[in-house]
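Missing here is one protein chain; the remaining ones are kept as they sit in the complex.
Moving on to chain A:
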Amino acid sequence: MTRVTSRLNGLDFQQAVVYFGFLAIFLFFAVTLYDDGFLTQRNLTNIVLQTAPATIMAVGLVFALSAGEIDLSFGSIVAVSALSCAVILQDYPLPLGVAVGLGVGMGIGAFNGVLIAYLKLPSFLVTLATMGLFAGIARSMTDLRSIPVMNDTFTGIFGSGKLFSVPSLVIWTVIGVAVGHLIYRHTRFGAHVLATGDNPRAAQVSGIKVPRVRLYVMMICGGCAGLAGLLYAGRLQAAKYTLGESDLMTVIAAVIVGGTALNGGKGSVIGALLGSLLMGMLNNGLILMNLKVSDQMIVRGLIILVAVALSLRDSNR
């Protein structure tokens, strides 16, 4: 009983915003767009499918932000990973392609991480630079060409396939969020991530290897971006340098709205999932409303602004 009440006390406004926001926007579209088919099973499934890569990226970003770091480069990592995988798949079997795709993601994450953790450079600047660097590399890799992915097994597993009539992208979303949540909330590593972002000195004097935690969160972020790249390549059956390019703002917004603190020490993987679905719903709804692309951008920007303001409301005491 005491546990229940203490949990209720612990349920704070910032974490709750995403639940209410999610419900409010869902209900709003359900009513206003009922005739446009917002509530159909097909449309709702589509939202989940379309947000799958962003959700995976968001899970990774929760770790980086919670440790007090940020990754701006994950969009570029998506493109480089997807292209590397697609190129490998042209001549080599599936496991190698997947391994290279994920490995490239984690490798770039490790590159970011070493600069941040051991050379003590600010993650904002490091990843701002590597964002540009790897966006350039993605363009030069294939001379801006798009690489088709013909491997049916690959596009099944990472894209259009189904397992027991559940779309594979839904399965990836569930696995990514579940594993992320488990590590974040229920392992010593997760606790060390939070402590590092909360008070690095306290973490340090408590025997936590702070630089190693920083390296690992950047690798997780890169690895998740790599997986997101595979999901894009699987769903679109092709890889191109533009993949992930427009996800930066959406994913950061999803994670912040989901209750993860921008300056570390606090966060939620489940919240990030809801944040990501909220962004997907918004996209979907605004398109169904037949808004012009320019108007969509304006409305989306305003809604993100309100949501972020609400979720950060009492953090600047």
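The rule is simple: contacts are C-beta pairs under 8 Å (C-beta built on N, C-alpha and C of every residue); 3 or more make two chains touch, one makes a residue touch a chain; residues count from 1.
By our rule, contacts and distances are computed from a predicted model.
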Chain not present in the shown complex, as UniProt names it (candidates "ABC transporter ATP-binding protein", "Putative tricarboxylic transport membrane protein", "Na(+)/H(+) antiporter subunit B" or "Methylmalonyl-CoA mutase"): "ABC transporter ATP-binding protein"
Given A:18, A:135, A:208 or A:221, the one touching the chain that is not displayed: A:208
From A:90, A:140, A:153 or A:187, residue that would touch the chain that is not displayed: A:187
Among A:82, A:147, A:169 or A:195, the residue in touch with the chain that has been omitted: A:195
Residue in contact with the excluded chain [from A:240, A:266 or A:300]: A:266
Interface residues of chain A (partner: the chain not displayed): 2-3, 6-7, 10, 182, 185-188, 190-192, 194-195, 198-199, 201-208, 261, 265-266
